[in-house]
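One structure, as structure tokens, below. Some questions next.
Removed from the display is one protein chain of the complex; every other protein chain stays in position.
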Amino acid sequence: MNDRIEVSSEPLPEHVDVSATTAGGVAVFLGCTRGETHPDGRQLVALDYEAYEEMALKQMHDLAAAARSKWPIERLAILHRVGRVGLGDPSVLIAVSTPHRSEAFEACRWLIDTLKKDVAIWKKEVWDDGGTSWVDPGEPGS
Amino acid sequence: MNDRIEVSSEPLPEHVDVSATTAGGVAVFLGCTRGETHPDGRQLVALDYEAYEEMALKQMHDLAAAARSKWPIERLAILHRVGRVGLGDPSVLIAVSTPHRSEAFEACRWLIDTLKKDVAIWKKEVWDDGGTSWVDPGEPGS
Amino acid sequence: MPGQGQMKVNVKLFAAMRDATGADRVTVEAGTVGELAEKLGGRWPAAKPLIDRSRFAVNQAFASHETVLREEDEVAVIPPVSGG
Partner (left out) sequence: MPGQGQMKVNVKLFAAMRDATGADRVTVEAGTVGELAEKLGGRWPAAKPLIDRSRFAVNQAFASHETVLREEDEVAVIPPVSGG
């Protein structure tokens, strides 16, 4: 149960090792800031993430426990960055190792989907004119 | 189209950067040697991979092209190791970046599934008594 | 009957909710989460649509409008999340 679960303003590591001699598959997901053009022509320059950190961490631990009850997870990491995240840079990293690959893909997918639905973290778009706007979660997008 | 596609006897890199300012999602899969106990009690110590390298590389390039025709892939890496791969170590790494996360998961999953079905690479189990056996692809396992 | 079953609770405000109110923490007298939501909407009418779409957390777990509040509870408004 040596899950690595963190919320931090530091840049995410490039790599989190969740390998195990009992794991045949490792699935990793990185959610990154994607460049965008606003309908009014402005360019996105970054996303600013804010967390209700104590709650977010608690939720991420609960997600890890729920995922472990659904899939035979060997090791697991859920890292989320807060603060400003530039274009192409990752804001979230999820890594899961399981005996077989299906389980790794399914658990990783479920973790990111559920994190995005429930975990107390918010992002604000930062535009090239200095304007900002909180992301409306009804919006499509990754 | 700067796909990174390699077959090599060197250990796989821990991390392959496929980030892009146009990519909101990166999915990575690592296939690793999973420890196993044979019904007769012997322990697996490694897998030995062999490739028909020219064909495997051609097939991996074809897979990359096919994936690009199915999903809006920004960057892509398919790396396969040959030779002896110890327990917990990766033999294959697939990384895909796309605008949204669904596409990254789907493309990554399709690439590993199709690679395992078609690409001219074979693995042999190496047991702790020195015995070896080519893996029967009818077998379940990752 | 002011004060009956009403606790003074500290409420944390985040993201759009903090921007809408200009505060990251407010104190509200309320007996339940539902009452709290109503009072916040009364105090910041412009934020009411956002409050209506928000969830509430008590001691870092989502709580229903029926949840009864105690003075020492850590309460927070959770506007629609957008992490990841």
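Letters A, B and C mark the chains in the order given here, with residues in each chain numbered from 1 onward.
By our rule, contacts are C-beta pairs under 8 Å (C-beta built on N, C-alpha and C of every residue); 3 or more make two chains touch, one makes a residue touch a chain.
Since the structure is predicted, the reported quantities are computational estimates derived from the model, not experimental observations.
Under the touch definition stated at the start, the shown chains contacted by the missing one in the entire complex are B.
Within the whole complex, the absent chain has one touching residue among B:I5, B:V45, B:A66 or B:V135, and that is B:V135.
The missing chain, though absent from the display, is touched by one residue of B:Y49, B:W71, B:F105 or B:W127; that residue is B:Y49. In the complete complex, the hidden chain is touched by one of B:A46, B:A67 or B:V92, namely B:V92.
Within the entire complex, the positions of chain B that touch the omitted partner chain are 31, 49-52, 54-56, 58, 80, 91-92, 112, 115-124, 134-138, 142.
Throughout what follows, only the chains that are shown with their structure count from here on.
Graph distance from chain B to chain C, where chains that touch are one step apart, equals 2.
Centre-to-centre, using mean CA coordinates, chain A is 24 Å away from chain B. Chain geometry summary: the mean Cα position of chain A and that of chain C are 26 Å apart.
The set of chain C residues that touch two or more partner chains is empty. Not a single residue position of chain B touches two or more of the other chains.
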